[in-house]
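Worksheet for the structure shown next.
Apart from one protein chain that is not included, each protein chain of the complex appears where it belongs.
Right, chain A next:
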Amino acid sequence: MSEAAIQMMDVGYQSDGDTWLLQGVSATLERGRTAAVIGPSGAGKSTLLSLCNLLRTPSTGRIEVAGKEIRDWPVQLLRQKVGMVFQAATMFPGTVEDNVLFGLRLHNRPLTDAGRLLELVDLPRGLLTKPATDLSGGQQQRVALARTLAMEPDVLLLDEVTSALDVHAKREVEETLLEIRSRLNTTMLWVTHDLRQARRVADDIWFLVAGRLVEDGPAERLLVEPATSELRSFLAQAKEGEA
């Protein structure tokens, strides 16, 4: 039986303004699998992601990472194990190499070959000495990915990592991630607005509406035979948008 990388049990999150952004979310992501988190804007997808590495704290329920409740993990260790890549890649001052090795230096961990990490995300070694801010948006996103991968996370949280990129860069970053998954067997929780992307990358689908997990399960079943009217109507609308 596969081991759960992330297990959510009746998770809720209430914002400072007392609004419930998430309620009663229960789901399991098994090790090595990729779940695409889909749903309309404001459904709570990014909030759900940020609970997994404790960038936000669940108001109710439990989240277990590798069988241990997130609040029982030392926070900094949890965030090294559960890496996160954001929609807008943040580049720190310095070169591409400085950025790729940034996390390792934070923790005084032995520095790996930054060039190898760049190659892992399909960027040439020659970029290492360039100022990071000189790179294109797609290249910056891949440097941010390399920086996260340098920490050797067991789980990757991907928050609309390709939505700010053009079609070409989007496919490149996506292919890089799929290659990494097949090489490293990394578990991925991938928030995306793009249903076609979800079809390409996901083993499982988590469908959220207004803070509730309406439907979840294997992608091949959910995307073909949705059980709920909400998902049917969401897929139909997305199909119209794609046409």
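Please note the rule applied: contacts are C-beta pairs under 8 Å (C-beta built on N, C-alpha and C of every residue); 3 or more make two chains touch, one makes a residue touch a chain; residues count from 1.
By our rule, contacts and distances are computed from a predicted model.
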{"item": "Protein name, per the UniProt record, of whichever chain is missing from view (\"Putative ABC transport system permease protein\", \"Alpha-ketoacid dehydrogenase subunit beta\", \"NADH-quinone oxidoreductase subunit H\" or \"Heme exporter protein C\")", "value": "\"Putative ABC transport system permease protein\""}
{"item": "Selected from A:R33, A:R147 or A:R181 as touching the chain missing from the view", "value": "A:R147"}
{"item": "Absent-chain contact - pick from A:Q76, A:S136, A:N185 or A:Q237", "value": "A:Q76"}
{"item": "Residue touching the undisplayed chain, where the options are A:H107, A:R199 or A:K239", "value": "A:H107"}
{"item": "Sites on chain A contacted by the missing partner chain, in the whole complex", "value": "16, 53-57, 71, 75-80, 83-84, 86, 88, 90, 92, 102-103, 106-107, 144, 147-148, 151"}
